[in-house]
Every structure is written in structure tokens, then in C-alpha cells.
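Report on the following structure.
One protein chain is absent from this view; the other protein chains keep their places.
Coming up: chain A.
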Amino acid sequence: MSQRKSYAVGTGLFIVLGFAALAYLATQTSSVANRHQGDSYTVDAQFTNVGQLKERAPVKVAGVRIGQVQSIELEPGKPVADVKLSIDKRYASIPADSVASIFTSGLLGDQYVGIEYGHAKTFVAAGGKLALTHSSQPLEAMIGKFFGAGGVNDNIGGTYQVTANFTNIGTLSVGAPVKMAGVVIGQVAAIQADPVKLDAKVTLAIDDTFNKIPDDSSAAVFTSGLIGSQYVAIQPGGSPDNLKNGEEMILTQSAMQLEDLIGKFLVNGSPGDKPGSGSSSTPAGKH
């Protein structure tokens, strides 16, 4: 009988230990706390685009979680998404003119609903609606904004052309935007290799309205965003004389190769790969 008792006690201990381990996993290492919600109330918000927003995504004010997304459904008969936000009762004083926006945490993180408080004296009631919303910004739309959506160039009337020589244009292509202060003022009209100087001669077609660009301005090949494509940026100089049709911009800054940049950051980056200009353009030629 005593032996029987000993294993019964041991088995009991084992079961208790197992459940203790489960409780530890569930409470200490996971987001169970985020799920726990006391009393909550529901608020509607309508978005034209919810992007990658998922149910149970956090709702935040000033970066602090105050609730979660309860459901995402298409509004019947309308191309808008009806998002129900379940918000903790403790945060019941959200001004009625607050703005609900869909944000992305970090560069590649999940999306969440951020609420920016308005100034109204009235608060959103349970079952009420947040009328002001900002939808999710698709990456394509953002990249499109960087490029001036391409359509801007079509509206350009008369242009004048200047040339600029670069030792390396990276992946710059004909039709790429020319920007000053981030605004599109023209486009790349032609790219040729210069047989004498042995570099790239880029012809820029600039809108006639921007004919007051100093002739000592510099041209640089930049990349829009982290993974966007490349464009020519013009940084105005201080010369009293302006660029005229057919003139050459002397001051240029070539494209930075991503490999070079990363190589600089990484200690183990291979410095031998520096002349990346040749290798980046040739693979298509090598069958």
C-alpha cells in the first residue's frame, strides 16, 4: 500500500509540474496579457483600404494599446471596409472627431489602428463611429508618390535639355524623374556612354518653367526609399548664371551601390566587389 501511495503522490506531482509549466508558458512567455480584456465597448471605423490589418490587431493611442480590432467586414453595397474596434472601458473618453489611421509598426511589421485624439467636447459612444479615418497606404502608392506617379511628366510642356556626366548611374533608366527639392521638374531623356570620357552621359529634359537653375548646380543619382528605383536629384548652386539648353552640369554625384553601402556597414563586407557598376549591368548580356 505504501508503494502504491508513493507513485500516486509522484504522479500527482508530475501532473502539477506539467500544468505549472503550461501556466508558465502561457502567462510569462506569450501575449496572453494582451488578449485579456476587461469590459470593452465597440466603435466603428470605415476605411477605403485596410491593407494587411488583421482581426485582433492592436488599437493604440499614443503608441499604447487600448483595445483590438474585433472584426473587419466589407460594408454591404459599398467598397469600404467596416472595422469594428473593441476598446477597453477605461478609455471611454475618445473625442468624437478623433482620427483613426492604419499604421505599420516599423518597416516590415504588422499593421495596427492608431487613434489620434481630436478636440471635440463630445466623446464617441459605444457603437458609435469614428468618421475621420486614414486608410492603409499601399507600398505601391507610396512609391508612386516618390516617382511623381509618372503622369506628371506627361503634362510638361516645353523643356530644355542639359547634360550631366556620371561615372556610375546604377540602374537609372530613360524616363526616370528629375527632381529638385523632391519635386519632379523633368525626366531623363537619354543615357549614352561617352566614348571619350568613358563615363555615362545623361541628358536631362527639364521643364521650361524651371529655367532659373544656377549653372553650378549639382546633379546626383539617388534611390527613392530603401528599395525604390533611381532618379536624378538636382541641388541648386549659388551662381548668378542659369543653366541653358545644351549646357553641361559639371558637378555630379554618381549612384551609390547598395553593395558598397552594406559592405561599409559590415566588417566582413568584401571590398573587392567595389566596381559593382560593371557587374550590375552585365548579367543580362552574359547568357
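As a working rule, a contact is a pair of C-beta atoms (placed from the backbone, for glycine too) under 8 Å apart; a residue touches a chain by one contact, two chains touch by 3 or more; residues count from 1.
The criterion applied here is as follows: contacts and distances are computed from a predicted model.
Visitor: Between "Thiazole synthase", "Intermembrane phospholipid transport system permease protein MlaE", "Sarcosine oxidase subunit beta" or "YtkA-like domain-containing protein", which matches the UniProt record of the unshown chain?
Guide: The chain we cannot see is, by its UniProt record, "Intermembrane phospholipid transport system permease protein MlaE".
Visitor: Among A:T11, A:T122 or A:Q192, which residue is in touch with the absent chain?
Guide: The one listed residue touching the chain not shown is A:T11.
Visitor: Would you write out the residues of chain A that touch the absent chain, in ascending order?
Guide: Missing-chain contacts on chain A: residues 4, 7-8, 10-11, 13-15, 17-19, 21-22, 24-26, 28-33, 35, 266.
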